[in-house]
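I have placed the structure first, in the form of structure tokens, so that the comments after it can refer back to it.
Only a portion of the chains appears, each positioned as in the full assembly.
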Amino acid sequence: MTRVTRRYKFAASHRLNSSALSDQQNRELYGKCNNPYGHGHDYVLEVSVAGPLDADSGQGVSIPALDRLVNGQVLRDFDHKYFNADVPEFLQDLVPTSENILRVIEDRLSANWTKVFQGDWPRLESIRLQETKRNRFELRTH
Amino acid sequence: MTRVTRRYKFAASHRLNSSALSDQQNRELYGKCNNPYGHGHDYVLEVSVAGPLDADSGQGVSIPALDRLVNGQVLRDFDHKYFNADVPEFLQDLVPTSENILRVIEDRLSANWTKVFQGDWPRLESIRLQETKRNRFELRTH
């Protein structure tokens, strides 16, 4: 079994502010990420998928199929957008931290997986989001 | 136990074309990677090896020994070569996809492991091959 990791980029902005906390608590928790008008990042998204090798093709995962899924379900809605106002999942109470962005990405990929991949394989193994050169977040799904 | 990852580079070219498929099927499956005269990549190969620390030396793996193994069994035969014509494993039916290149690398390292490493440790943990900045493939062996 081979694991394939595909790397995508998108630019987006967000503001970290939780409706469950007071203004003072939000400033203490999120620091400058709580500034009122949001700020942007050049996000790097890595999606890791694994599957057994097909003997004829020498491949375990169709990368064009994975690209269609990620482009259609994630990049098209996220790139050059303001999470807090443009992405439905974050319009209410969900704070667009990298951790929550990863959860939303996983939900979207899983819910639409069978549109591009049939059968038991390949399966989603891990999603990683690099917010800055100093911060990387990972959600392992297997 | 510490895991040591050593990074190597080689430039090589390949053409993806499976003898089990028709010309039309090959074009659909591999896209521009099926173009008749091949194309090149600056591959980045990472080999991860783990072993218990030796108390005297403070090391778990002899990096010069690992380099000898990888240079002699992989880089010398792959660097500045055309996989389809120059590397024996790919002369017949095996398509030089990154997945299959990883399998060949694993076979070569495993078959010659005891020439440079004696005893139970260190052991090969993982081999990763970066084909482009967007694609990375991993074969985990432990």
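Per-chain residue numbering starts at 1, and chain names A and B are given in the order in which the chains are listed.
Keep in mind that, in the parts below, a contact is a pair of C-beta atoms (placed from the backbone, for glycine too) under 8 Å apart; a residue touches a chain by one contact, two chains touch by 3 or more.
Here the structure is a predicted model, which means the values were calculated and not measured.
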Assuming the complex is a homo-oligomer with 2 chains given explicitly, what is its full copy count?
3
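Going forward, only the chains that are shown with their structure count from here on.
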Distance between the CA centroids of chain A and chain B (whole Å) is 29
Taking the complex as given, what residues does chain A use to touch chain B?
1-8, 53, 55-60, 63-64
Can you list the residues on chain B that touch chain A in the complex?
16, 18, 20-21, 29, 31, 94-97, 99-100, 102-103, 133-140
